[in-house]
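Right, I'll just put the structure down here and ask away after.
All protein chains but one are shown in place.
Chain IDs A and B follow the sequence of writing; residue 1 opens each chain.
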Amino acid sequence: MNSIQKTDFDVLVVGGGIAGLQTALDLGDQDYSVAIVEKDATIGGKMIRLSKVFPTLDCASCITTPKMASAAHHDNITLFTYCDVNSLDRMGQTVTANVTQRPRYVDPDKCIGCRQCEYHCPVYVSDAEQGGFSATKAISIPFSNAIPQVAVMDVENCMLCGKCEKVCPTHAIDYFQEPEQFVIKAKSAVLTTGFELTPVSNKHQYGRGEIPNVIDSMQMERLLAPHGPYNRVLRPSDGMEPDSIAYVQCAGSRDKSMGISYCSRVCCMYAVKQAMLLSGSLPLADITIYYMDIRAFGKGYEQFYQNSRAMGIEFINGKFAKISEDENGGVYLRSKSQNGEGGVTASHDLVVLSLGMVPGWNPEGICPVSADSDHFVKTIRPALSPTLTDMEGVFVAGTAAGPKDIVDTITESGAAAIEAAKYMTAREHSRKAAASHR
Amino acid sequence: MTSLADNQSEGKILILATETCAYPGADSVGQAHSSYPANTFILRVRAPALFPEHFYLDCFNKGISGIIIMSCGEECPYDGAYKAMATRLDRVYVMMRQQELDIRRLRLTAICTVCNRAFLNEVNQMNKVVQELGPPQMAQS
Partner (left out) sequence: MADENKDKAITSKRKVGVYICYCGGNISDHVDVEKVRERIEKLPEVAAVRTNMFMCSDPGQEMIMEDLKSGAIDRVVVASCAPSLHETTFRGAISRAGRNPYIYEHANIREQVSWVHHGDKATDKATRLVSMATAKAEQLNPLEPIRVEAGKHVTVIGGGIAGLRAAKDLADRGIKVVLLEKSPFLGGQLASLDQIAPTGDKAADLVSDLAGQVLNDDSITVHTCSEVESFEGYVGNFRLGVKKQPPEMDPEKIKPPGAAGEAAGEFIPFAGVYNGDMPSVPAEFTVETGVIILATGFKSYMPSKGEYGFGEYEQVTTLPELIRSMAENKAAGNLMEFNGRKIRSMAMIHCVGSRQIPGIHPENEGGYLNEYCSRTCCSATLNVSNIIRTSHPGTRIFEFYRDIRTYGRGQEELYEEAARNQVVFLRFEDDASPEVVRNISHSGDFPLMVKVKDTLTFGEDVGAPVDLVVLVTGVEPNTISDLVEMMKLPVGTDRFLLEVHPKLRPVELPISGILLAGTCQAPMDVGEACNAAGAAAVKAAALLGRGYVELDPFVALVDLEKCGGTGECVNACLSDGALNMVDMEVDGQTVRRAQVTPALCLGCGVCVGVCPENAIEVAGWTLKQYEAMVDRIVAEEVTA
């Protein structure tokens, strides 16, 4: 899959999350050739790592894997995973990207995804794919529904014992693999570089990420996932089933002290969703959501929110001031309430920070496309053509252009695909016109 | 060298698994290397609503001890098929009673693509039922 043979495409899609996949599928289905360059070892982005998705409560994997598989098997789509884009610029009529294929230390053409290496590897490392709650090996396939099903070696932790090389039935292990540079040329590009969670390590009010039973929302996604680390929801410090769980909304959004004044759009809904899933798996637990405004604005969202209230999820309007640890592993929450008595203090067994979104990619020094004051990619005609950037022939979709939920991301990806297709159609017309002129 | 493992007395379980949900769900159990009884046979189906009532009775007649229909449930890609399926099963249950077949031998459930635990649970439950009831005996076969 990664043996680099073809490097000329109609469209380069930067990022293989749900936005990139949908854009690529919508372009590939129009017979444009598409390259997806993904920094991770698997496509699927954030969505494939979720448990269930609002407001339908479909399992995230069930919705993402069909799109991942369609892209992987599509005649017009080529995947480049585990690759970094070092530069992306327009040269005349061509968008040119300098790309580095990072070494997996596994030959992707030989690996058959059998995981023998993973089973035999003696080195256990913390599994980031499971929120750090469980362990994986120093050589592994990222997770069960990763695409491609190719193992990746964690060289930081590998102790070069050679076991994987010995057990690999296809001799795919290659300790001497080197980074590989190559150039992708395309007529057009779509930036679908996604988001990361707001970092909280410098926010002392949140405990800087050092309080064991204060976890972030993506970690809770893993605890709730049907194929999660514990197969049930336990709090990290002592494996206890939490009896009371609190959500702190706008943790890293609408917070000027963190330089993030915008709303991250999805946190209200995912908190409501997680609360509903929690009340299913821990029927006796009290679940409280501390919020500023509940922003349930999408199709079916308000009804979803009202259902959660009817289920007994408690919503308290208030801003919190500080989170600290109590002696029993509990989490002490002091909140400035908007609605009275000048402040609430409460203790919960587990606290989830509803973290917001920051851009997953900074174009500075890589690509001349402009970022806006919120650091997401700037769009120049947000009303009529929301996917246009200030670079000719370069479009943007999904959370690369600001926080967005999955539904809005998928729709916007379709819009970016038609913009790219229109751009190439117009160019083809002018090329033909020029040719007939000659 | 004929194994005793695969003999009739163990009771065979037929699983009708939808191609969009339950079949990949069974694959996911495999990827997790979670063991389950080997007397299970999975048929990939587009929608289990395809099977007429007599199909189930015929299966029992042929010696299948238990059938699990693993559907997509509410996530069914064919609008209305799940409801049609559920209604049909009600009739199959009536027919099973007429044949003096324990209706626990037939179960409709929903399995998603990563519902590993639910899958194992269903299979083990049915296996228990099948071991308890033994081979199906039809009243008028």
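In this section, contacts are C-beta pairs under 8 Å (C-beta built on N, C-alpha and C of every residue); 3 or more make two chains touch, one makes a residue touch a chain.
Everything quoted here is computed from the prediction, not taken from an experiment.
Undergrad: Using the definition of touch stated at the top, determine which of A:39, A:137 or A:254 touches the missing chain.
TA: That would be A:254, which touches the missing chain.
Undergrad: Spell out, residue by residue, where the missing chain touches subunit A.
TA: Subunit A touches the chain not shown through residues 26, 29-31, 53, 55-56, 58, 63, 66-67, 69, 73, 112-114, 116, 149, 169-170, 254, 261-263, 265, 293-303, 306, 317, 338-341, 372, 374, 376, 382-387, 401-402, 406-408, 410-419, 421-422, 425-426.
Undergrad: Quickly run down the residues of subunit B that touch the omitted chain.
TA: Interface residues of subunit B facing the absent chain: 1-3, 5-6, 8, 12, 14, 24, 26-27, 29-31, 33-36, 38, 41-47, 49-53, 55, 58-59, 62-64, 78-81, 84, 88.
Methods note: only the chains that are shown with their structure count from here on.
Undergrad: Looking at the complex, which residues from subunit A come into contact with subunit B?
TA: 58-59, 61-62, 65-66, 144-145, 225-227, 231
Undergrad: Of all residues in subunit B, which touch subunit A in the complex?
TA: The touching residues are 20-21, 24, 28, 31-32, 75, 112-118.
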